[in-house]
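Notes follow the structure.
Missing here: one protein chain of the complex. Every other protein chain is in place.
Going by the order they are written in, the chains are A and B; count residues from 1 in each one.
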Amino acid sequence: MTESLIVARQLVKRFGEFTAVDGIDVEVQRGEAFGFLGPNGAGKSSTMRMIGCVSPVTSGSLRLFGLDPATHGAQIRRRLGVVPQLDTLDTELTVQENLWLYGRYFDLSRSEAKRRAKELLEFAQLADRADSIVDHLSGGMKRRLSIARSLINEPEMLLLDEPTTGLDPQARHVLWDRLYRLKQQGVTLVLTTHYMDEAEQLCDRLVVMDQGKIVAEGSPRELIDRYSTREVLELRFTAGTNEALAPQVQGIGERQELLPDRVLVYADDGEAALAATHARGLQPESALVRRSSLEDVFLLLTGRTLAD
Amino acid sequence: MTTGAFRVAGWHLALYRRLWRMNLLSSFVQPLMYLLGLGVGVGALVDRNSASGATLGGASYVAFVAPGLLITAAMALGAIESMWSVMGGLKWQRGYHGIAATPLEARDIVLGHGVWIAVRCGLSATAVAAALAYFPDTRSWGLLPAVPVAMLVGLSFAMPIMAFSINTETDGAFAAIQRFVIIPLFLFGGAFYPLSQLPVGVQWIAKAAPLWHGVIVARGFTTHSAGALWAVGHLAYVVAFAFAGTTLAVRNLRRKLYS
Partner (left out) sequence: MSGELRILPVAFTARRPQRMIERHIVAYRRQWLIIVSGFFEPLFYLLSMRAGLGNLVGKVSVAGTQVPYDAFVAPALMASSAMNGAIFDSTGNVLHRLKYARIYDAALATPMSPTDVAMGEIGWALLRGQLYSISFLGVMAALGLVQSWWVLMALPACALIGLTFAGIGFAGTTYMRGWADMDIVNTATMPLFLFSATFFPAASYGSWAWVVQLSPLYHGVALVRAANAGVWTASILAHIAVLLLVSIIALSIAARRLDVLLRK
């Protein structure tokens, strides 16, 4: 039997007149990795903050671990790990102190907090910086520390708001690996991201949000199957001629998309589409056939290019 | 003085236009509150005591304290205006770097800031002097020349502190300057009682700083007991601090901006 850790019904968040989250329904099961995608301002962080019990719900209902955040906020937060979009590290403290003092907020004993802090330093690959003041760390190191700090209470559910923004590729892969292991240990992951590869790698299920509403939901594979063709042909023409040449590919494949730097042709058979293009006498500077990705779904659902 | 310096002072004026109300309050109302609290309130206790008349040179206590407050207020203002705002110009809002990218030089920035501080000290001293002129006990023609004395004292603290602020890395030292230089001078610098009340060693320390020299000159003006040569001598000491501070500040800023 599965257990729903998050149940949101018609969840709304308003800031004054402005509606940031506009009646969403979300359900996340224990052990799942769940993602929120969406362009800037879609309402992802607002949703995450409500789930983190630091932002009161405007209307609708929200239950976490079966509890109401309005009355049981502290009990819920005790079981959560939170990585906010912007680091809230304590810049006057050292790396190590940031970890164990945070553990104290969860009522860990001092020795237990320090023991876990030591482990997490290894996890975040910051052991050699243990005594540095946080203010002096690089952006990526701070991010890693934020993530490590969120684990100090051994949370059942981890909320990660754009966890890998600002990390270098190595660090991202290390983090994915760590998150994957946490998931295997049964930790529920809820994350937002702007990296489609990250969402594909990590998420069992995700929703795409736009302007406070959920516009699609499913596993990455399902979404690709539902909203895209099997393959995509990417064509680049001489700079500045994209727009003029785009009409000439009309009718090839199922759908065509004009981006600022290239023309996309959605087709189940990309090679066939390329052949058709050549047959029409078009000479693209480069042509690439690839499998459809989540990015294609994202572009379709949220209006071509990333908003903003 | 360069025209560049005046352009920098204009820049400060533009920034100040957003803050002036609160600043006016603190640089005008605060000295008057001290005048009321210590001058009038404690004055009643002092004047009641027949032994103190001679120590104060025959003046009432409030008349004795008033010029001291005029001058200490300028010191405090000069000190504050050359700490956080200088660090802000270099580190936080980085306005100095913006100016340095134009044809203006380090000297213009320092002198411009100095002009600006002198104007601020002059304005608030004028306001305080106007208030003092309102009360019969403290009314005196000597308040007029006391205003430029306040400006000089303001600069004699502002410029050396500016030289320091340019070089310092964190703002932690500013609180220390306030606590260990400005407040002790405020209390022991001759504003509230003649230095003769203090142990000789403390007297010498107080006399080494420019504050006391400014205070006794201003008091000499308001009580009409200042000789011209005597006043010039003391003011020269005050000016020397401002001058040395300026030279040092220009040197430090040049190193900081262009190296």
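Please note the rule applied: contacts are C-beta pairs under 8 Å (C-beta built on N, C-alpha and C of every residue); 3 or more make two chains touch, one makes a residue touch a chain.
The shown structure was predicted, so the numbers you read here are calculated from the model rather than taken from an experiment.
> Using the touch definition from the top, which of B:Ala14, B:Ala51, B:Ala101 or B:Ala228 touches the missing chain?
B:Ala51
> Out of B:Leu13, B:Val42, B:Val119 or B:Ala244, which is the one that touches the chain we can't see?
The single option touching the absent chain is B:Val42.
> Check each of B:Leu144, B:Ala175 or B:Ala208 against the chain that is not shown and name the one that touches it.
Residue touching the chain left out of view: B:Ala175.
> So which bits of subunit B touch the chain we can't see?
Listed in rising order, the touching residues are 19, 22-23, 25-26, 29-30, 33-34, 36-38, 41-42, 44-46, 48-49, 51-52, 55-56, 61, 172, 175-176, 179-180, 183-184, 187-188, 192-193, 197-199, 202.
> Contact with the hidden chain only, please: which subunit A residues?
Listed in rising order, the touching residues are 15, 49, 52, 54-56, 70-71, 73-75, 77-78, 80, 82, 84, 88-93, 97, 101-102, 104-107, 153.
Note that only the chains that are shown with their structure count from here on.
> Measuring centre to centre with CA averages, how many angstrom lie between subunit A and subunit B?
Comparing mean C-alpha positions, subunit B is 57 Å from subunit A.
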